[in-house]
Every structure is written in C-alpha cells, then in structure tokens.
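Supplied in structure tokens, the structure appears directly below.
With one protein chain removed, the remaining protein chains of the complex are shown where they sit.
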Amino acid sequence: MSKIISDVSERKEKNHQIYETEVLNKRGNLIARKARKILTNSYLHFILKKIAFYALVVFIAVSLAFLIPRLIPGDPLYSIFKPPIGGTQQQLEQWYAERENLRRYLGLDRPLWEQFLSFWKNFFQFNLGESFSWYFTPVAEIVLVFLPYTLALVIPALLISFFLGNWIGARIGFKKKKRSTFTYYLFIFFQSAPYFWISLIFFDIFILKLRIVPFTPTPDLILDPSVIKILMQQYWLPLLTLVLTFTGGWATGMRSMVIYELDSDYLLFCRKLGFDKKRLRKYAKRNAILPQYTGLNLRFNELVGSTLIVEWLFLWPGLGSLTYKAFLSFDYPLIIGTFIITILVIAVGNFLIDITYSFIDPRIKIGKKEG
Amino acid sequence: MNLKLKSKDCILLVFSIILLVFSVIILVFSVIILVFSVIKYVVFGITISRATIGLIIIIIDFLCVTTVIIYFLSKYINRCLGKYKFWNTLKTYRRQVITISILFTTIFVILILSAISPHPLTIYYKYIGTIRVPDDRSPPSLDHLLGTNDYGYDQLICLIHAMKNSILFGFFVGSVCVAIAIFMGVIGPYIGGVVDDIFSFITNIALAFPVIPFILLLNTMIKVRSMMVVAIVITIFNWPWAARAIRSEVLSLKERNFVKLAKVTGEGKLRIAFFEIVPNLFSYIFLVFIIIIGVAIIIEAGIAMIGLGQQEIVTLGVMLYWSQTFGHVIRNYYFLWLPPGLILTIFIVMIYLVHSSMSQIFNPKLREK
Partner (left out) sequence: MIDDTILEVNNLRGYYKGTFGTVYAVDDVSFKVNRGEIVAIAGESGCGKSTLIELITGIPRPLLHYEEGSIVVKGVDIYKTDKETLRSEVLCKILGIVPQAALNSLNPVKKVKNFIYDVMRERTGRKPDKKEVNRFITDHFEAIGLEESVLNLYPHELSGGMKQRTVIGIATLWNPKLLIVDEPTSALDVTTQKLVIKMLMDLKKKDIIGTILYISHDLPTLKQICSRCIIMYAGKIVEDGEMDDIIKDAQHPYTKGLISSIASFNPDGSPEGELVCIPGQPPDLRFAPTGCRFYPRCPERMPICEKNYPPFFFPKSKERPVACWLFK
C-alpha cells in the first residue's frame, strides 16, 4: 500500500518536474523568442536608422536656421525698429532704452551658445519664438494655421502627378503611333516649362481673360467659412500649375523605363508562355515603377520648393505667402519658424517614402528571411 | 568583303548630296549679304540690321557645328564601312546630331550676338513734343523688334544678354558642382572602407536638404542680392545628386576587368582612379553636367522672379522679376512677359533632348530599335 502511495507521489513529482521543465520553459522560451524577434527584427532597425538619419538632417538644418540670422553682420533690431526722427534727446534716449529692453527680452544679448541651448529647449517645447509683425503672437500658432493650406497643395499635387504621369508615360511607352509621339513631345514641353512662368500664363488666361477665378488677394485671417469658399475657387489654379509641371517629368521618365523593361528576359519568357499583351504591359509597368519610386524623394523636395514659390505668386495662403508677408515686414522669427516647419515637412515626407519602399520592391531585404 | 549597296543607301546618298549643295548655296548667298551689309554700313553709314547678321551667323554656324559633330561621332562609334562612314553616321544618329548641333549652335549664336549687340542697359529715348523721355513699354516695332522695357531698354537685346548670362551662370554652377561631385564620387568608393562610408554619408545627408527653402531663408535676411551668394548656395545643394549618380557608376566600373588588371599590374590607387576610371566616366559626366546646367538656370530664375535672387546681372529670372514687379501680366504687355519664359522653356527642352539622345548612345541598354 505504501509502495503504491510512494509510487503515485513519485509519479506526481515527476509529472510536476516535467511540467516545470518542459511547459514552463517552453512558455518562457516563447516569450524570450518573441522578445528576441522584436528586438532583432531588421525592419525595426531600418526604421530606427532612418529616424536617426532624418533627425540629424533636421538638427543640422535647424541649427543653420538658428545661426544664419545671428551671424549676419548688422543689427536685426535696427531695421525693424527704427529710431524716431526728430524729437528731443530725452525721447531718443528713452527709445534706445526701450530697445535694449526688447533686446534683453528676446535674449539677443546673451552669448551664442546660451542662445543655442535655449533655442533648442524652446524647440522641444514647440515654442518657435514670437512674431514681430503680428504683435508677439507665438510663431508656432501662426505657422500651424498656414501649414494645412500648403499641405493641401503639396499632397494632392504629388499623388496626382505621380499616378497620372506614370500611367500616361506607360501608355506612351507601349504605343508607337504618331499621336503618342506628339503626346511625348507635349510632355517634354510641360516638364521643361518653368512652373513660375506657367503660373503667369494661367494667371493671364483664367483670372484676367476668362474671369473664371476671382482676383482677390486673400485676407490674413483664414478661418472664416466665407473665406474658405473664396479660397476653394482659387484652389485649383495653383494645383493645376504644379500638377502640369510635375506630371511631365514622371511621364517622360516612365516612358523610357517602360521601353527598357519591355526588352527584359522575363517578359520574353512570359511571351513564350503565351501571355497576352495586357498582362505583359502590367508586368512591365509594375517593374518600371520601382526606379521611379526611388526618384520620388528628390521630386518631393522639388515639389515643396516649387509650392512655396507658386503660393507666393498666387497669394495662396500657405507657407510661401507667409514667408512673403514676413519678408515684407522683416519678421525674422516668423521666417525662421516657416523654414523650420518646411524642413520638418520635408523630413517626414522623405521618411515615409523611404519606409514604404520596401513594401513595393521585394528585392530590398529589410526584415525578410533569406531563402 | 562584298558591300552590297542597297537602293535605300543610294537614295540617301543622293539626298544628302543635294542637301549639301543646297547648304553651300545658302552659305555663299549669306556671305554675299554679309559683305554687302558691311559695305552698306561703311559706305552709307546705316546701321546694320542685326537680325540679318544673326541669321547669317546662325546658318554658317549650324553647318560648321554639324560637320564637326558628325566627324567626332563617326570617330567615336567605329563603323567598318569605309568611305560611307560619314553618311551612315548621319543616317543612324541623326537625332543625336540634330539635338547637339542645335544646342551648340544656340549657345554660340547667343554668345556672338551678345558680343556684337550694344549694352543691354542703354536707355532709348523718345520725344513727346520737345521733351525727351525714356521710351518705355512701347510695343514691338521695326526699331525695337520686341519692344522696350519699363526702363527704356530694348527688350530683344536684353533678352539676348539675359540668355547669355543665364547660360554662363548655369555653366559656372555646373562646373563647380561636377568638380565637387567627381571628387566625392570617385575618391570615396575607390579608397573604400571608412572613407567611403563617410563620403556617402555626407552625400546622403546633403541630398536631403531642399534648395528653395534655404534660399528663401537666406535671402530674406540678407539685404544684398549678390550673384556669388546665389551661385554658391545652388552649388551646395546640387552636388549631392551628381555625386551619388557618379558614385554608382564608379562602383559598377570598379568591378570590371580592366580595373582589376590595372590593380594586378601594380598601379597606384589614385592613378587608377584618375586614369582608368574617369575617362570611362566622361560620357556620364557630360550627361550630369547638362542636367545640372538646366536645373541651376531654373532655380536661379525662380528665385529671381520672386525678388530674392541676384540682381547684379540681367538674367531671364531678373526679366521675369521685372514682369512681376511692374505688373506686365495685368497690363497685357505680352511682348514683355512671354519671351523670357518661352526662351527658358525652349532652352530646357533642348537640354532634355540632348540628354535623352546622348544617353541612348552612351547607355546601349536604352537604345530604341
């Protein structure tokens, strides 16, 4: 009897031991394996590397934005706040004292490295200084009001020109007729035409001649709903300028890529397997987009720059015309603030484009197992 | 070797001879007109019509340049067909020949025209009653083929000089960019190791910076509108693209056999880099150079039009700036705001055509059949 009991207790202990060693360890191993998978996932590494890279880019750019106005000879406060003409000596001295107060308030009398540190401290608190010309409203607020209007131009222009341009380019590349050659030369013309000159042409045609778009300079305060209605009428003109210029570039590039892809070996094999033309073209397009996508980075930078100028010319209330207003009133903090936000937009855009590249091209081995 | 001369070749040969004869006739005719104009000037003191001279120079120049280009092309591409080399090259590569000769012709013509025309900033006057005022904004006439400016400058002469200045600006920026790019692109991958990593890292970081926001930042702060500042800034932001393109070419060239051979025979690394690799890069460098010229011209014009560009020399951008400031568009002065942009477009189109046709030669994969 005692033997049976001891047997049973032995078996129980053994089972318990087995449970401990095998099952618990397995669970522990599972957790350890999952943690290891997350930590060593090369896709995560890639993302972190890219974040560090763009953080460095933003750091350098913003530091330059900090340094440039301070290294320029001349006193910025002098041009903005000119001393009163005439008036007594006492008034003049009072005015100078007030200006010194202003200087101390703005922190322009401290040594450079101190200014640098406080600048970065403010940066991380989303404080970009205060605007001179808008009666000391925080720059961050002002810029964030104007930013959506620039994005409303940039993002649709980018998407439309990319997809439309590549589609047209592929169609031109596949057909060899006279009409497609004509379209090709037309797109070369559009691609080469400077966007600022095209904006003058559109200004002339649509605003002056056809009078479709009203010529009202946009008011400063943009949040009224009535203002938004007027803005919507003016919206498509700068958008059309940007789309026209950038579509041409994508179309001509895609055409040559498609012509190159049509000769590749895998398409010859597919032809021998009996594929019809539609599917061959689909394959060619899919493979030709890859090198186009790598050019997206630079074109995006170009697009943002062009948008700033086009806004300036059409007085569309975006970051471009904000810079224009700030330039007219020598509002340095606002100019620097606009620049910083522009750089951030560019860095974020490039970062997103870089990350999504691996989803399109399976040959980039980021986070995938090697066979 | 039996060379069977097909009928197609015969027709082309005859056609080419006719074209050549025709061109010679035009050439002779133009020389006669030129001589006659000079005599007319010297004898009668009448100003030579600048358009006539321009036309003559264009024709002469086109013929010379075309001949030279065909000659060089036919040397570059080896054809084994003896005396038919000239015509065959013309037939096969007519697109390249046409685009390059038009580009070079235009550049030469502009340089020559700007050399013989008067200074662009001379004010022309008119008389209202007995008062002499600057002849501003007068529409195109026989005296001023494109009208006059707001300042009284002749628009056509301004345009010619503006184009010359734009091109020279582009050349300047392009050559400095390409020089930096060759340095960063060749030395880096050739030495390899840490140096390569550093150089490519610097290139990648510089590549991410956009040009126009920086120039907006800079020129809104600085009151001086200097050409050197704009040129330097454009150079700083354009060399990374060229450097990356050159670097990828060098990386692929490095693996080729002639480089390995040079290494094996013991040549020094720097020697190999500059005497083996760079000569193979010339075609690529040419293409990169052409593109950078176009990019530099456009950026400079874009910024100048806003008013933040340089105003020392009159370029096409400065002319557009005048259009913007003096409101030419609103007042319907077509002859004042259309030509600069049009010329700019045409020039960039020519640059693009040269680039795409030359890359067909240099990169055999892109040859159209």
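For the reader, a short list of remarks on this structure follows.
Letters are used for the chains, namely A and B, taken in the order the chains are written, and counting of residues starts over at 1 for each.
The definition used in the following text is that a residue touches a chain if its C-beta (ideal position, glycine included) is under 8 Å from a C-beta of that chain, and two chains touch if they have at least 3 such contacts.
Every value quoted in this text rests on a predicted model; they were computed, and no experiment measured them.
Screening A:43, A:96, A:163 or A:266 for touch with the missing chain picks out A:266. If you put the hidden chain back, the residue from A:49, A:104, A:209 or A:279 that touches it is A:279. Against the chain not shown here, subunit A presents residues 263-266, 268-276, 279, 283, 286-287, 290, 361-363, 370-371.
Note that in this section only the chains that are shown with their structure count from here on.
Per-chain CA centroids place subunit A at a distance of 32 Å from subunit B.
Interface residues of subunit A facing subunit B in the complex, by the touch rule stated above, are 53-54, 56-57, 60-61, 64-65, 68-69, 72, 188-189, 191-198, 200-201, 203-204, 208, 252, 256, 259-260, 297-298, 301-302, 304-306, 308-309, 312-313, 323-324, 326-327, 332, 335-336, 338-339, 342-343, 346-347, 350. Touching subunit A in their complex are the following residues of subunit B: 204-205, 207-214, 216-218, 220-222, 241, 294, 298, 301-303, 305-306, 308, 320, 323-324, 329-330, 332, 337, 340-342, 344-345, 348-349, 351-353, 356, 365-366, 368.
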